[in-house]
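With one protein chain held back, the other chains of the complex are shown just where they sit.
Chains here go by letter, A, B, C and D, matching the order in which they are written, and residues are numbered from 1 within each.
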Amino acid sequence: METINSVLPLLILISPLIGFFINAVILPLGYRGFAKTPANLAGGVATFFIGASFVMAIMAFTQLSGSQAAAPSLLSHCFEWFNFGGLNIPFDLRIDKLSGLLVLIITGIGTLIHLYSISYMHDEECVGRYFSYLNLFCFNMLLLVLGDNLPLLFFGWEGVGLCSYLLIGFWYTDTEKANAGKKAFIVNRIGDLGFLIGMFMLFRELGTLTLPEINTLLADPNVVARIAPSITMICLSLFVGATGKSAQMPLFVWLPDAMSGPTPVSALIHAATMVTAGVYMIARLNILFELSPVALSVIAHVGALTAIFAGSIAVAQTDIKKVLAYSTVSQLGFMFLACGVGAYQTAVFHLMTHAFFKALLFLGSGSVIHACSGEQDMTKMGGLKKYLPHTHITMLVGSLAISGVPFFSGFFSKDEILYSTIALPGGISYLFIVGVITACLTAFYTGRMMSLTFYGNERMSHDVKHHLHESPGLMTGPLYALAGLAAFGGFLGVPHLLGDFLGHMPHYLSTWLDPVVPSKHLPLVGVKIPLHEGLVMAGSSIIAVGSYLLGVKLFKKVFFVKDLFAGFSSFHKVLEHKYYVDEFYDLIIVRPLRKISAFAGGVIDKYVVDGAVNGIGRGVRKVGSGLRMAQTGDVQSYGLMMLGGVIAIMIFIFKVLN
Amino acid sequence: MSVAIVILCVLSAMLAITMLFARNPVTSAMCLLGVLIMTAGIYGLIGEHLVATIQLVVYAGAIMVLFVFSIMLLNLNNEDTDYLKHPGVFYSAILLGLVVFGFLMYGLNEHFMNHRMDYQHGQFTPDLIRELGGNSKVLAHALFSKFYVSFEVISLALLIAVVGAVVLAKRKFD
Amino acid sequence: MDTSSLLSWIIFTPLIFAAIILTLPKQLENKFRTIALVQTFISAGLATYLYLNFDGASAAPQFVQLVSWLPEWGINYIVAIDGLSLPLVMLTAYVGPVAILGTWPHGDLRKEKFFVTLLMGLQTGMYGTFLANDLFLFYFFWEVVLIPMFFLIGIWGGKERIYATVKFFIYTMVGSLLMLVAIFWLLKTSAADFGAPTADFISLGRLQFAFDGTSFTSALTSPQSLLFLAFALAFVIKVPMVPFHTWLPDAHVQAPTIGSFYLAAVLLKLGTYGLMRIAIPLFPQAAYYFSDGFIVMGVIGIIYGAFCALSQTDFKKLVAYSSVSHMGFIVVGLFSFQKIALAGSLYQMINHGISAGGLFLIVGFLYERLHTRNLEEFGGLSKVVPVMAIAFMIMTLSSVALPGSNGFVGEFPILLGAFQVHPGYVLFAGSGVILGAIYALKAYQMVMLGPKTRTDLDHLPDLNTKEVLAMGVLIVFVFGIGFFPKTFFGKSDATLDAYGSTLIQKAGLQ
Amino acid sequence: MTNDILLQILAAFLFTIGMLVVLLRRDTIMILMGIELLLNAANLSLVAFSKSAGMIEGQIQVFFIITIAAAESAIGLSILVNLYRNFGSIKTQDATSLKG
Partner (left out) sequence: MRILEVFPAIALDESELYSLLPLILLSFGAVACLLAGCDKTRGRTWAFAISLGTLFFSIILGAYALLNPEIKLLGETLVFTSVTKTVSLMVMSFSFLAVILTYGQDKKEGLLSEIYALILFSTAGMILMMCTSHLLFMFIALEIMSLAIYVMVAMRRSSSFSAEAGLKYFILGGLASALLLYGTSLIFGATGSFQLENISEFLRSHPNPSFIFYIGLGLVITAMLFKVGAVPFHGWVPDVYQGAATNVTGFMGAAVKFTAFMAFSRIVQHLVFVEGVQGLKWFENYIWLVAAASMIYGNFVAISQTEIKRMLAFSTIAHTGYLLLGLYAMNLGDQSAGSVILYLFFYALSNLGAFAVISQFEEKNQKDLTLDQMAGLGLRHPVLGACLTLFLLSMAGIPLTSGFIGKYGLFNSVVNAGEVPLVVIAVLTSVVSVYYYLRVIVYMFMKESTAETASYQALRGAGVAAFISAAATLQFGLFPRAIIHFVKLISK
């Protein structure tokens, strides 16, 4: 792989930062306070800068695609970050084919969401603050993707965590929302610790943290043999980081709460970009992970488990954003499943398509909420189809895509994942079953969501109905754009089987990613055993369509599954309460933590440690006042004391002789 | 050793004990006077006539008078039995005193048994003194030749005594 | 300018100004702060000049000035600076103006002349301690620092000030007097080895002390260990390392804002600096032998301090305990005998100085305005005082060691380096990172976020210009160090490298 | 059993008694007398030693000691008078206002 020194990565990275500074410092200074910055100005600035980096990203992309090299990459070396005592961490930014793709996704979707936000957040106060956060987030996300070494990646990794904290808690006067932000940050921190430890171990074994060097070192079998015993540990601790950031079991609890942030934020951060960081990281380090089958299978299982777990919860939610949140979690589970079975390209593929349709869905839901004047409960919606035509169309596309209805983007990626779970050497058959179940769950609750929202009778209150209105073009525009992507984005990764039909359409993505994320297994597809693939494809599409329609049909009148099958209600209760996970964590972690800290601060420190210190002091004073009694004030007692001294000295003398 | 010395020793010892236990200060003063006089006698008997004289004059003459005078002045002839109030203290003190005395006895005994000839003896054997013209003359010469500094310095002590007595006992404050 | 006596100028400039202040009449007392500000700026200027003329390429002490002081006892006035003391001196110099600006009196002045004089004396003591290259001189300044702080806490402090300040003084005395005995021992040995007693660090560094690590008792009773422990005790009390930390919360809580600022920003560093400068390099084998114990105590300190902080409702106490927790990292780094970690410890000293100092300033601002430190009585302030909210947020981030802030620059190398040798301990130390986030965010949320708890908050004045300047300087350092540590600490690298290699070699690790 | 040992024994005995007087009798004037007795005992042993050693230092010093003793008793008695003025008593147990 050869490296082109270029300033583009730096520019791409810096431009949102500039926007951040303008919004955070300059404009407030100019207008004397955040609240006073005009919304459109703030939004315009922010959008301009992220847009600029989108343009530059395209330039970089073309430059990459233009080059003849096998694995071209643009590198901009900014400065030495750390450099002492054998720890050398340059501030290097690198765009290769993988990061290039993600940069496109981030900046592209980012731009759309910025646009959307301008009108969505128009009536809020402190819009300047909002947009500055948004830009800061883009900066960190880009740093995460562009960083050429793990510490830089970690920099972005924590940075996006911070921004999500800030944005979730954007309406901080509401303690609930503030708490949600705190929860997100802390849970992420737990993951980050894992990431740190992983980095430390890696450094301990390899003595470097720069990604290319790691890859080159790992190419050397001797090195691999040397570090073999600890690889699994390294991978697992890194994966802990991933679970934190990408909301996998057991650290997924923060994501649903994160929905209390503004909806565009959920779309950008908690659907499209940040939560996929874990997938990106694993894809980045695929060479490392390849070395540890154990870790891989753990990843696969965690992913599958999360997928089905979250999917089942989503079925029972009534808050539209919660539904989407859990579906996000479950889709991420899918991606990890793919990683776990070694289909990194597929994971990235699904990452991309998921970014499209999930962003779309969130924005759509945002538009719906916007229309219903802030109402998020689907049971108070229904029949919105005729009020919000554009929103309906676009969300329909999105829902079809996520359900995996054929020829929508979700269809291709999900199908590839399902197939790779059986067709790959690393594949494990029953994971396939899990995948399938999850797929039909997905389609089912998506259908339910659509029907509860857009179809059926209108349940919204009167004044809400009175205010109903389709969102302005600034919001629908991005919706349509994303809808287009969600609809046709899948054709970047057409499987060979179909590709043959469609005039030998190649798997663009896989060819693009091959140099960075080598696909060891995909050639199997369609070449050796087309039958399998066909079966899987057909089956999954049938399941998808079927359960989607089922979802739509069933919930015209009723809200819950339990209303249809009475026997289901008990389990349904569990689902409603998200398997009581939050309560469980509260019981085993939060409460004990509080108790311990109260004990440490209130009892041990005050009475044991400090008590000892003060006790010594008190003891000395007691002894003093005791000895004081010897001073009776009577001359002759002093004289007797002297006599005692004399006797003592004489006894000493007596010792002289014997 | 002469019988007289033994008698004097025994007498002064008894007087001392009486002094210790006498109720009335005047009695004790008299006993003390007796002890001092006995001591003077002993000095005389061992041939230290000058010392004996001084002892008589200063001690018996000056100091004891001073004592008796102040006893009278402050008419302190009331009985002092407070020291018997705490028998514990009393007997323990007596015991301690006996211990000290025992140590001294032990030491003296040990000294006179083994060590009395340790050091170089002085030149002033009795016959040399006799040759030089008698005890008083020798001492007088020594006093004014070899020890004149001490002799001078003593005057400071006396001066202080005078000043102190005046300062402390003067009735009228300025 | 002749730089031979530059260090002495840095040390004694505050003292000169103190003398000037003492001569001024009481009528001018509202000018005294301004004079103090001028003084701090002059000191900062001198320090900058020093920094610019410092040769980062050499590990040797520079700007050495030797004045014969008590040659009979082998004691000289030797001041010099090298890569270890340079950052700390710069820290002391640059937080000077911040301290004055950030604590500019709002209300009436109380014994202003005395106050300002003490501040200047304090600075002299701190500069002296960092610059002294003679053990006696070090001890001299080490003790001198106590006196102004004693008065600062005792006169301008809170309700329990007397208890706090006496505790602070006595606690430190216990350690430093035992250190004194150890110093005597060192001098005796040096007299035996070199013929004449000498107390300058370089020749002391050449001393060899018997150490027998065969069994614990033999190790404990061998002279090197005794000396090491005597010194270490003095220093860890100052750090403070659990369980010798209880003076710190009291002192911090009772001290006036500027007192706790200096306490957190500089005074605690005296302890770690002492460890780094004296206790560890002079007695490497003993230090290495006991390093596990110290690391364990450090880790315990990290976690324990974090837990204590978590349970506090007094804002200032919370920050104080967070200091305990953060200083634990430095101890871990120092005793891991690993170059990266050592460097990290030095950085962390500076970074903790900045972040903790900033947090204490924030506490001070709030106290000036609301006259309470109880977290429950705040809430929802960030709408009212956005600038303070931002400053507070940045300081919080720096104290939770977010990458890009200076805290990360300190903690990352420490953990990374320590992990290379003690993976197990670092796992626990890492949990301190999580707890750190928990209590820091808790504090931030209770103060700034949530609904307003009081009605009188509505027209709370935001930071005034002076305070903004003060925080601004700190913030510049937070991000400057966070992004360009090389620029700030580059001049220490040579020293750190030499230091680390000699240490590791002397400790018999290679 | 010769003179000087006998005198030494007497001196020791007087010394002990004197000490006991000082320590036991609560009457200040008695205490002063005790001190005199002590000095006297010292003189005695001094003279005896010096005599038996054939020297004259002892005797010479005795002059000085006697003088000192006179001075001391003068001071002591005036202090006693002073005490009597202030306390109206010369018992030691009455003068115990300074203690603790």
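Just so we're on the same page, a residue touches a chain if its C-beta (ideal position, glycine included) is under 8 Å from a C-beta of that chain, and two chains touch if they have at least 3 such contacts.
Everything numeric here is computed off the predicted structure, so don't read it as measured data.
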Neighbouring shown chains of the undisplayed chain, as defined at the top: A, B, C, D
Identified contact with the non-displayed chain, of A:N222, A:S570 or A:S625: A:S625
Candidates D:L6, D:L24 or D:I65 - the one touching the absent chain: D:I65
Contact set of chain D toward the excluded chain (per top definition): 8, 11, 15, 18-19, 22, 28, 31-32, 35, 38-39, 41-42, 45-46, 49-50, 53, 55, 57-58, 61, 64-65, 68, 71-72, 75-76, 79-80, 82-83, 85-87, 92, 95-100
Interface residues of chain C (partner: the chain not displayed): 68-73, 111, 114, 136, 139-141, 143-144, 146-147, 150-151, 154-155, 161-162, 165-166, 169-170, 173-174, 177-178, 180-181, 184-185, 187-188, 191
Absent-chain interface as seen on chain A, which is shown: 617, 620-621, 623-625, 627-628, 631, 633, 635, 637-639, 641-642, 644-646, 648-650, 652-653, 655-657
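We take it that only the chains that are shown with their structure count from here on.
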Pair joined by the larger number of C-beta contacts - A-B, B-D: B-D
Chain B and chain D: spacing of chain centres that average the CA atoms, whole Å: 7
Inter-chain centre distance, chain A versus chain D - centres from mean C-alpha coordinates, in Å: 98
Residue numbers of chain B (touch at least two other chains): 89, 93, 100
Touching two or more other chains - residues of chain C: none
Sites on chain B touched by chain A in the complex: 89, 93, 96, 99-100, 103, 110
Touching residues on chain D, where the partner in the complex is chain B: 1-3, 5-10, 12-21, 23-27, 29-30, 32-33, 36-37, 40, 43-44, 47-48, 50-56, 59-64, 66-75, 77-82, 84, 90-91, 93
Contacting residues of chain A [partner chain D, same complex]: 628, 631-636, 639-640, 643
